[in-house]
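Of the protein chains in this complex, all but one are displayed in their positions.
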Amino acid sequence: MAAEFKMKTKKIAVIGASGYSGEELVRLLLRHPHAELVAVTSRQNAGQTLEQVFPRFAGHPKSKTLHFTEPKVELLAKQADVVFLALPHGVAAEYAAPLLDAGCIVIDLSADFRLQSPEIYKEFYAHDHPAPELLAKSVYGLPEIYREQIKKALLIASPGCYPTSILLPVIPLLKAGLVKSTGIIADSLSGVSGAGRKAELDYLFVECNESVRPYAVPKHRHLSEIEEQLSLAAGTDLTIQFTPHLIPVNRGILTTLYLAPEKHFANAAEMEALGNKIFACYQKAYGEEPFVRLLEGKALPDTKNVNGTNVIEIAWRLDPRTGRLVVMSAEDNLVKGASGQAVQSLNILCGFPETAGLA
Amino acid sequence: MAAEFKMKTKKIAVIGASGYSGEELVRLLLRHPHAELVAVTSRQNAGQTLEQVFPRFAGHPKSKTLHFTEPKVELLAKQADVVFLALPHGVAAEYAAPLLDAGCIVIDLSADFRLQSPEIYKEFYAHDHPAPELLAKSVYGLPEIYREQIKKALLIASPGCYPTSILLPVIPLLKAGLVKSTGIIADSLSGVSGAGRKAELDYLFVECNESVRPYAVPKHRHLSEIEEQLSLAAGTDLTIQFTPHLIPVNRGILTTLYLAPEKHFANAAEMEALGNKIFACYQKAYGEEPFVRLLEGKALPDTKNVNGTNVIEIAWRLDPRTGRLVVMSAEDNLVKGASGQAVQSLNILCGFPETAGLA
Amino acid sequence: MAAEFKMKTKKIAVIGASGYSGEELVRLLLRHPHAELVAVTSRQNAGQTLEQVFPRFAGHPKSKTLHFTEPKVELLAKQADVVFLALPHGVAAEYAAPLLDAGCIVIDLSADFRLQSPEIYKEFYAHDHPAPELLAKSVYGLPEIYREQIKKALLIASPGCYPTSILLPVIPLLKAGLVKSTGIIADSLSGVSGAGRKAELDYLFVECNESVRPYAVPKHRHLSEIEEQLSLAAGTDLTIQFTPHLIPVNRGILTTLYLAPEKHFANAAEMEALGNKIFACYQKAYGEEPFVRLLEGKALPDTKNVNGTNVIEIAWRLDPRTGRLVVMSAEDNLVKGASGQAVQSLNILCGFPETAGLA
Partner (left out) sequence: MAAEFKMKTKKIAVIGASGYSGEELVRLLLRHPHAELVAVTSRQNAGQTLEQVFPRFAGHPKSKTLHFTEPKVELLAKQADVVFLALPHGVAAEYAAPLLDAGCIVIDLSADFRLQSPEIYKEFYAHDHPAPELLAKSVYGLPEIYREQIKKALLIASPGCYPTSILLPVIPLLKAGLVKSTGIIADSLSGVSGAGRKAELDYLFVECNESVRPYAVPKHRHLSEIEEQLSLAAGTDLTIQFTPHLIPVNRGILTTLYLAPEKHFANAAEMEALGNKIFACYQKAYGEEPFVRLLEGKALPDTKNVNGTNVIEIAWRLDPRTGRLVVMSAEDNLVKGASGQAVQSLNILCGFPETAGLA
C-alpha cells in the first residue's frame, strides 16, 4: 500500500449497519480518532438518521446528520476509502468484488472470505461460493497472528466470534508443539447477540431468559475456519470437537478448551516444567499484545471483565489428575469477536496506532 | 423396613429449611399427597411462620401455622418419621447420627454421606469426616441406579446437582461397555441458586448478570462422588475432567459430556450400528423411568424445559468427524439435582408411588 | 346451568394453545383433578404432540398422545364441554358464536367480550366488534367480583393481565367510598411474556435485557375495560391514568396505584382511623379469598412471590406527607392475570372447588 495512504484520516462506510455487529462498528468508528464515518447502509432503515435507528448515539455530532442509505456500490466507492461489510454470508461477497474493483479496501465481517477452499465453504454454508476468485486475495483478519499480512491486505476476512475465542488460545500452543493436534475440544458459551438482530421465536426474551442450551451439535459452521486455521498452525490437518451453547446474556463468549500436552507429565516436577513452557509460550506470543490479557494467579476469565472492550482474557490450568491442559478464554463477541477486531485490522492496514479507537 | 411403615402418610421434618434446597423441599413436601410436613428448622428464622419466610407458600394452609424452630434433635425425633437435612457439609453429619439413633430415617442433601472413603472426603472437603462410622450404612440416593438399595435404606445420601447431571447420562454407557472409562470430560453450566443463599459479593445480581465464568478449575469437590460412582459403573478406577461454569439463570444445569466410544467406528454403517446400541442402552436403562427424558430427532436439552420439574433431559450425538460421542443433559439443579431427587428417594423407601408429589 | 353438569369431570379444549397463555392453560389443565384436556389447537403446530411443542410437559401421560389440531369448530364442539379461547382479539369472537350455538361453554382470554359497548371496543381496538350481539351475554370473569354471575355464565370474558392487577386492589375501595373516583393513577410493570409469543424485534432477548421502557402512553387498550369496571364500582363514569412499562422478566406484573382518600386526614389519629377502615374494607372483600393475599406489617409485593401461582399480593400505605393512599399489587400475568384466573372461573361455573388445579 502506498505510504501516503497511511496515517491520514480515512473515510469509512459500513454496509449492513443495522445489525448488532454493524451497530458496534458504528459505535467504535464514531469515536475513532482517525476514521470518518461517511456512509451507513441498511435497506430497511434507509432515509433515517443514525439517531433514529440507534438512539444511544444521540450524543454524537453525526447522529443527526448521517442518514442510512440503500447500499449502492458505485456511490459508496466514491465516498469511502474503506468499506466494512456487516452482511450475511453469501450477500457480502456480492459487494466485495465491485468495491475492490472500484479501489476500496474491504473489511468483511461475514464468513465469505475466511476459508481458502470454496469446496469447504460449500460443505459448511450449503451454497456455492459467490466469488471464489477472491479467496486467494483475502487475509484472515486475526491481527495477533496475521499482522504482517493485514498491513498489505486489500480484502480482510475478519474472523468469526467463536473462532477468535478458540484460535488465539490454541494457535501458540500448536505452533510451539506443546499440545497434540488431535483430540482438541472446544466448549463455548455465547450471548444472544451472536444470533444477530433477527425476529425469530428462538431468540425472544422469554425463550432465552432462564434457558441454557447447546445448538448446532456436532457440526457448527465455524468449525470450517477454526479447523483451517488450527491446521495451518499445527502444520497438519486436524479436526476438533466444538459445542456452542446459548446463554442468557447480551454479550460475551466464554470458551473452555480441553487439550492434551504433547509430552505426558509424570510428576509434579514435570508438570511444573511444562507449566513454565506454556507460560513462556503465551508470554512470547501475547506478552506485548495490547488486546490479549494473560491471567495470572487464581484469576479465571469472566465475560463481564471484557464486555465492551477489545480484550480477550486467557487463563490455563494443567490438571495433575488427568494430565490434561484446560485453557479458558473470554471475549466480547461483538468487539474482539467481530467489530473491534475489524477495527483493529483497519488500524493495522492504515498505519494507525493499533489501539486507536479501541482503548 | 417393616411393611406397616409403608404407604402410610409420613411425618417429615426439614432441618436447614431456609436455603434454596430447603425451600424447594418445603415446596415439594407441602403438596405431597403422602407427606405431612411437621417441622422446619432454621436458626436465623426460628419463631417465624412459613409464610413470613417464604411468602410464595402463602396459599398453603400450613403457611400460617407451621413455625420455624431451632434444630433440636430430640424434639424433631419425636415429631418426625423422616428427616431431611439441607445443611452444609460437615454440619449435616452432626445431626444424622443422633436422628438415626432415635429411629428416624435420614435423607441428607449434603455431601457428608455420599462417599465411601473418609480419606477421599478429607481430600476434597478439607476436614476430617465427622461420622465415618455411618459411611457404610448410607445409600447413594440416585434412584435410577440404586432403587433397590434405597428401598431398604435408613440413611440416604442424596447426590449433588452436578453429579446427577453427569452420572445419569454416563453410567449406562459405562456399564454396557459402550464408552471408554478414560478421558471422560464433563463441561457443566449452573444457575446461581447452586451457590446457595449466601450473602457473598460474588453472587450479587450485578456480579452475575451479564457474566459467564468458570470456577473451581480443575478440582471441584463434586469430582469425588462423580468419580467414585463412575468407577463403580466402569468396574475400574477412573478420573474425569470436570469444569463447572456459573451462568446468569436462577435454576438449571446443562452438562455437555465428551466420551470416546469403546469401539472405533470407521464408516457410516458402523456409526449407525453404534448409534443403535447407544439408543438401545439408554432405552433399556431409562425407557421406563418417569424422570428421565430421552430426546429424539433434532431435539437438544434446554434447561427451560425442565425447570421446576424432576425431569432430566438427555440427548446424544455421534460425531463422524471426530469419532466421539457427545452427550448433553439438562436438569433443574434444585429439583432433580437436589430436593426433587430426595423426595423421589422418600417415595421409594416409603413405598409411595415414585412420582408422588413430583408430577 | 343444570345441576348434573356440576362436579363431573369436564372435557376441555383450548383453541390457540401455542401462545404463552395457551401454554399456561395447558399446564394448569393437565394437572386439574376435574378437567380432561381433550383438544388443543394451533394452526402452525397442527399434527404435533403436546410434548413436541412443549417439552416441559413431557412427564404427563397425555404429552405423547394429545396432538395439536387445526381449530375446527364442529369437531371441537363434539369433543368438549368447555372451550378456552387463547386467541388474538377479533379472532376469538369468530369462534365464540358457533361454539356457544353448539352448546359449549366458552371462556375467552381475549379482549373480545370484556366490554359492554361495541363503540368503546372500536375506539380502543380499531375495528368493528365482530359479534356485538354476544356482549350482553358475556360475564367479566373476575371471580372475586363476579362470582355469582360466573356460576351461571355460558360465555366468560376473562380479564386482561393489567386490569386484574388494578381492579382487585381498587374496586373494594371505590365501592366502600373510601377513595375518590377521580385522579386515579396506575403505574404498571410487566414481564415480556405479556407481549405474547411473537417474532418481533422489540421482544428479542437483546432488546429487552438491560432495558426498561414505558410504552403505549397515554392510551393503552386495557384502559377500556379498567375504566368500565371501575366506573361500575364507583357508580359513576371515571377516567384513569395508566402507564405500562416493559421489564426484563419472563413473568409478573407489579402495579403501583396512587389514590386520593375520599376524606382528607388531618393528623395521625385521623390517618389511623382511615387506615383501620381500609384494612377492614380489604378484609371484608378478600379476607376469605383463596387467591388474594393481603400483606401485613412491612411486607411489600414482589412478583417472585406470586410467579407460578394464582395469587395476587396487595399492600397499601397511607402517606402522611402527601395525604395519598398508595396501593401496590403483584401477580403472575400468565396465571392470575390470564390462564389461572380463567381456570378459577371454570371451577366456579362447573361447581368444582375454586382452588382445584390451582393450589
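Note that the chains take the letters A, B and C in the order they are written out, and that residue 1 is the start of every chain.
Here, contacts are C-beta pairs under 8 Å (C-beta built on N, C-alpha and C of every residue); 3 or more make two chains touch, one makes a residue touch a chain.
Just so we're clear, the structure is a prediction, and the values are computed from it rather than from any experiment.
Undergrad: Identify the residue among A:43, A:56 or A:321 that touches the chain left out of the display.
TA: Checking each option in A:43, A:56 or A:321, the one touching the absent chain turns out to be A:56.
Undergrad: Among C:250, C:310 or C:347, single out the residue that touches the unshown chain.
TA: C:250
Undergrad: So one chain is hidden, and I want to know which residue out of C:52, C:116, C:149 or C:239 touches that hidden chain in the complete assembly.
TA: Per the contact definition at the top, the residue touching the missing chain is C:239.
Undergrad: Quick one: say which of C:143, C:172, C:301 or C:337 touches the chain that got left out.
TA: The one listed residue touching the chain not shown is C:301.
Undergrad: In the full complex, which residues of subunit C touch the absent chain?
TA: 185, 187, 189, 191, 207, 209-215, 217-219, 223, 239-241, 243, 245, 247-252, 254, 256, 258, 300-304, 307, 317, 319, 321-322, 324, 326, 328, 330
Undergrad: Which subunit B residues touch the hidden chain?
TA: On the side of subunit B, residues 20, 191-193, 197-201, 203-210, 248-250 touch the unshown chain.
Undergrad: In the full complex, which residues of subunit A touch the absent chain?
TA: Subunit A touches the missing chain through residues 31, 55-56, 58-60, 210, 290-291, 293, 299, 302, 304-311, 313, 355, 359.
The rule is simple: only the chains that are shown with their structure count from here on.
Undergrad: Given that subunit A and subunit C are copies of one sequence and touch, is their interface built from the same residue numbers on both sides (over half shared) or different ones?
TA: Over half shared, hence same.
Undergrad: Just curious, how far off is subunit C from subunit B if you go by their C-alpha centres, in Å?
TA: 37
Undergrad: Using CA atom averages as chain centres, what separation in Å is found between subunit A and subunit B?
TA: Going by mean C-alpha positions, subunit A sits 39 Å from subunit B.
Undergrad: Where the CA atoms of subunit A average out and where those of subunit C average out, how many Å apart are those spots?
TA: 47
Undergrad: So which stretches of subunit B touch two or more other chains?
TA: 210, 302, 304, 307, in rising order.
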